[in-house]
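Dropping the structure in here first, questions after.
The complex is shown incomplete by one protein chain, all other protein chains being positioned as in the whole.
After this line comes subunit A, so read on.
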Amino acid sequence: MTATMAPEKDVTKAAKRAASDRAQAENRLGLKLVAPAVVLMLLVTAWPMIQALYLSLFRYRLTAPDDRAFVGIDNYLTILSDDQFWKSTLTTLLIMVVTVAVELVIGFAFAMVMHRIVFARGLMRTSILIPYGIITVVSAFAWQFAFSLNNGFVNSWFNWLPFIADDTNWFGDYPHAMFAIMVSEIWKTTPFMALLLLAGLAQVSEDMLEAAKVDGATWTQRLTKVILPNMRAAIMVAVLFRALDAYRIFDNIFVMTKGAEGTQSISFLTYRQVIEQMQLGLGSAMSVLLFLSVLLLAWLIVKLFRVDLAQARGEG
């Protein structure tokens, strides 16, 4: 047995060597091809982030460049002991949780309709892509005007609701302003959620649903026992994407309230420090904290919901 195996071994060795040469060449070519993209991505993210880390240790204001001095972690202490920072973090988290939850429910309903519909599929796909493609600033203006006291239709159309009057000022206090901001955010991003969920829904086998039906499962049972578990990966990916995106909310707030009535998000506060106040030191510290909080959030979502991106992509 060993005698017959020996020559074979040599052959495989030679083949292996040739294969490994090829593998090395392939390895080199692969690295060459991805290099430009990787360099570009790092140039504008990793390098400025390192810069921010460095600047965050200084007292440094662009309007007074000579006053620059090393202050260690003072900037971080200043921020972490500041009320505004925690308030805007809370506001941001509130927006994130509410919008993602609402979008998940509405997006799922939309996906169900799109999955079942047998007519006008193209028309529906086209329509649902319009909010997705529309500029966020435009969405913010559209809703700001809709909620406007003098020029909006919301008050006059919905004044029969107990909490809406003809003179409800939607940008005059925190709850109303937050509601308006969330409406704009939810309107624009629900289609994205719906499309991701639709793709997940398409993977639930019709046979399995049919079998459940034959076995006498009710609609609710089919939903919770067959449909939802089978599209778990799609739901989790959609939640992860949208949650991290919502956490960065900026455009809507900038246009609709300019951060008034305590509606500042964490992104908006950072922007203010850096661009309006020219506080590069303090602003950089906020940038670092923002970056770390996004990392933490992503890690938490992946751990809590056990999101497997590779599995969701079918890579196994």
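What we mean here is this: a contact is a pair of C-beta atoms (placed from the backbone, for glycine too) under 8 Å apart; a residue touches a chain by one contact, two chains touch by 3 or more; residues count from 1.
Here is the rule we use: contacts and distances are computed from a predicted model.
S.K.: Select, from "NADH-quinone oxidoreductase subunit C", "Helicase", "Carbohydrate ABC transporter permease" or "Cation:proton antiporter", the UniProt-recorded name of the complex's unshown chain.
M.R.: The chain we cannot see is recorded in UniProt as "Carbohydrate ABC transporter permease".
S.K.: Write down which of A:Arg17, A:Arg125, A:Lys225 or A:Arg306 is the residue touching the left-out chain.
M.R.: With A:Arg17, A:Arg125, A:Lys225 or A:Arg306 as choices, the missing chain is touched by A:Arg125.
S.K.: Sort through A:Phe85, A:Trp170 or A:Phe192 and give me the one touching the missing partner chain.
M.R.: A:Phe192
S.K.: In the complete assembly, which of A:Gly30, A:Pro175 or A:Pro229 touches the absent chain?
M.R.: A:Gly30
S.K.: Residues on subunit A that touch the omitted chain in the whole complex?
M.R.: The list for subunit A reads 23, 26-31, 33-34, 36-38, 40-45, 47-49, 51-52, 55, 109-110, 112-114, 116-118, 120, 122, 124-139, 141-143, 145-146, 148, 150-153, 155-157, 187, 190-192, 195-196, 198-200, 203, 206, 233-234, 237-238, 241, 244, 247-248, 250-251, 254-255, 267-268, 270-271, 273-275, 280, 283-284, 286-288, 290-291, 294, 298, 309, 312-314.
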